[in-house]
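Only one protein chain is missing from this complex, and each of the others stays in its spot.
Should a chain be cited, it is by its letter among A, B and C, assigned in written order, with residues numbered from 1 in that chain.
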Amino acid sequence: MTYTTKELIAAFMARDLQDGENVVVGANLPVPRAGVLLAHLHHGPNMTIGLSATQTNLLKEPVLQPFKYNRDFRAARWAESYMQHHETFDSPKLMSDVFFVGGIQIDQFGNSNLIGVGTDYRRLRFRGPGAIGTTTMTTYTKRYHLYLNSHDPRVLVERCDFITAFGWGRGGADARTKLGLPGGGPKYCITPLCVFDFEEETKRMRLRSVHPGVTVEEVLARTGFAPIIAPRVPETEAPSADEMEILRQRVDVEGVLRS
Amino acid sequence: MTYTTKELIAAFMARDLQDGENVVVGANLPVPRAGVLLAHLHHGPNMTIGLSATQTNLLKEPVLQPFKYNRDFRAARWAESYMQHHETFDSPKLMSDVFFVGGIQIDQFGNSNLIGVGTDYRRLRFRGPGAIGTTTMTTYTKRYHLYLNSHDPRVLVERCDFITAFGWGRGGADARTKLGLPGGGPKYCITPLCVFDFEEETKRMRLRSVHPGVTVEEVLARTGFAPIIAPRVPETEAPSADEMEILRQRVDVEGVLRS
Amino acid sequence: MTGERRSRIVDEIQAAARVTDGMAIVIGGHIMSSHPMAVIRQIIKQGTKNLTVIGAASAGLEVDLLVGAGCARRVITPYVGGEALAPIGPFYQAAVQRGEIDVWECDEGIYYTALRAAALKLPFLPTLSGLGTSLPEVNPDLRLFNDPITGRPLVAVPPLQPDVALIHAAVADAYGNVQFVGSGMGDRAHHRAAVTTIVTVERVVPNEEIRKNPLATAVWNVDAVVRAPYGSHPYQSPGFYLHDEDHLNEYLRAARAAVQGDRRPFAEYLDRYILGPANHAEYLQTVGFPRILSLHEV
Partner (left out) sequence: MTGERRSRIVDEIQAAARVTDGMAIVIGGHIMSSHPMAVIRQIIKQGTKNLTVIGAASAGLEVDLLVGAGCARRVITPYVGGEALAPIGPFYQAAVQRGEIDVWECDEGIYYTALRAAALKLPFLPTLSGLGTSLPEVNPDLRLFNDPITGRPLVAVPPLQPDVALIHAAVADAYGNVQFVGSGMGDRAHHRAAVTTIVTVERVVPNEEIRKNPLATAVWNVDAVVRAPYGSHPYQSPGFYLHDEDHLNEYLRAARAAVQGDRRPFAEYLDRYILGPANHAEYLQTVGFPRILSLHEV
């Protein structure tokens, strides 16, 4: 069965989510949205799905209509409970167990930047939207995926101009515990070309797999730092027929991931 | 019109409450309960009344049935809103503007003690129930009344063995601001014999008025410290006919304050 | 493909078994209302010892009962009593005066601050509450310090993390969506701080009933749900039944006798209501339908 890169990524994300976990869907991030919902319908019947300031379970919904915006109240129709926004920050038990974080820069140690690009904070060349909730969410969440929808050496940089979410700092397996950060840190960095993980000791990014048709050389040419490369880099695992059926028949009927 | 001491005290408390204030009724304190409800029906149509974890307005209720216990859910029938208990401690805007505080000891500077009596905390002669919410409420509330239902030199002491609610410390008008406490501190100490206020400079208790039939000597004999005494101590102001009518016809129909 | 959504319903015996010697438990409700008594009685019956008992911000006599039954090594709550019935719990008072249990002295504001610090995995949270009082002296865990920005004095409150939160609510579905009648007291704060949450409910309802009013869902994703009608007896359960003043007075007579040296009435109380009945239904049978059905509102 053929699949798009976005479908491949959604399936990859889904496989990292475990039954029973509590995971928030960002309506405005179609690929992570699909990944979370795929996990839920495929192997996570006891996952709690956060959606538009509600929590719910969607097993019984034949088709999950997508909504474009984060707080679209139409997505609250399935609510089992509501979450006041500030309440999320009252306990990590109310936060997502897994989180998806983007960045205008992401560095080789998985630190990410949503403030802006430039050397002088008072005169940024490019002002970003702001940290949103990423600083706190990445402090607490069990693990998170860095996710980019373009693979660009200006984004995947040696060192971020500013850091809004601390990944592995300047490296080392104890980088987070030294600071007292309870969360598990970034686990993967996923791009349209490949998946990076973090080498166990240095916590530098390591090329874990390339998507079908992508070469290691291509990844290196479009990455602003030198990731760790294993002697043999496998292909990112293809979605199964089961996964593709759920994706196309229930999660992404409108084909956002195919466009 | 005749009245009991409890009715007198309820009327005194009521006169200190202003229209528009937010005041919690402790169902288990019949006299302050009556004072708050009297103020509400007499001159406080815009007061917010806290009752059994709810907030409401009771103007339209002809008769306010009393409930004996703090969280009796029957009192929630009039609710306009609910308050989660921990939520009270999220903002003084959600707390009572005025508070009524008892004590197993109260000292001349209005500090109060709910921990116990004894010199060694590990071997108390008498263990009290605990601070309840008084430490925090008296930190923030605009002003509070110390209230005792017996006037006893073992309770009204020179110095508390322990302090659970800081009144005016060791005295002085700046005692609270020096510590950075935002609340206004104790305004009155009301007993079955008299009303004390706090002298402006020293913040020592001053005999403000004696209840009808009580002499200054009697107060002094039953007080464990020497309060400030003005040359002439007036009688505590009697309730008006209006006030008595509301008390007996609407607030305390069952006559708890007459028993 | 995907399996079924798993039920989280357990019985009161299975629920209580999750509480083991030496744990810290936090008990929901508020003085005369909403205590998860079906599980608390079973904890006593199973003989759990050395508990740190974190009562509600204002606890009722259920904390006193745990002290009397010898389950508690340490008590944390700014009030243990029964209001007009008992200004202070008899066992609690006696045990503290005799130095038999530890007390972590606090008030309600400090109590919630400590639970919040635990929920947020913070080493402390600051408060103005307690400045100028004896609390930092009698509770050495509360430390005076100077605010790093303005230099002003503050009280540092360390975290207080319960292993298990025990809550009594109106209804829940089998999947751990819990709804109260009324405010839910401070129970959300307990859930946020605790490692595990167990909720007893008057009724288990279908998930579809929960979805009719999701705004009423106060706590979700709890670990276990116990079907326990009249499960707060002898305390109130908002919207369901009133407290049982006669039963509480029976308890208080036994407790007062015990602290005076005559433990027989309390031993009989324990036998009759806790050690004897095989489970919650048998407890209710002992209390009896006539008494239970008399606890109505109007």
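Keep this in mind: a contact is a pair of C-beta atoms (placed from the backbone, for glycine too) under 8 Å apart; a residue touches a chain by one contact, two chains touch by 3 or more.
Keep in mind it's a predicted model, so treat the numbers as computed, not measured.
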In the full complex, displayed partners of the excluded chain: A, B, C
Selected from B:16, B:61 or B:90 as touching the chain missing from the view: B:90
Option touching the unshown chain, where A:4, A:18, A:135 or A:202 are the choices: A:135
Residue in contact with the excluded chain [from A:153, A:180, A:212 or A:234]: A:180
Per the touch definition above, residue among C:136, C:158, C:176 or C:231 touching the missing chain: C:158
Chain A, residues in touch with the chain not shown (by the definition above): 28, 53-54, 68-74, 76, 82-86, 89, 113, 115-116, 121-137, 139-140, 162-166, 169, 175, 179-182
Absent chain, residues of chain C that touch it: 120-128, 143, 145, 147-150, 152, 154, 156, 158, 182, 215-216
Where the unshown chain meets chain B, residue by residue: 22, 40-46, 48, 54-55, 57, 59, 76, 78-82, 90-94, 140, 180, 182, 242
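Please note the rule applied: only the chains that are shown with their structure count from here on.
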For chain A and chain C, chains touching each: none
Distance between chain centroids, defined by C-alpha means - chain A, chain C (Å): 39
Centroid distance [mean C-alpha coordinates] between chain B and chain A, Å: 56
Approximate Å spacing (C-alpha centroids) for the pair chain B, chain C: 29
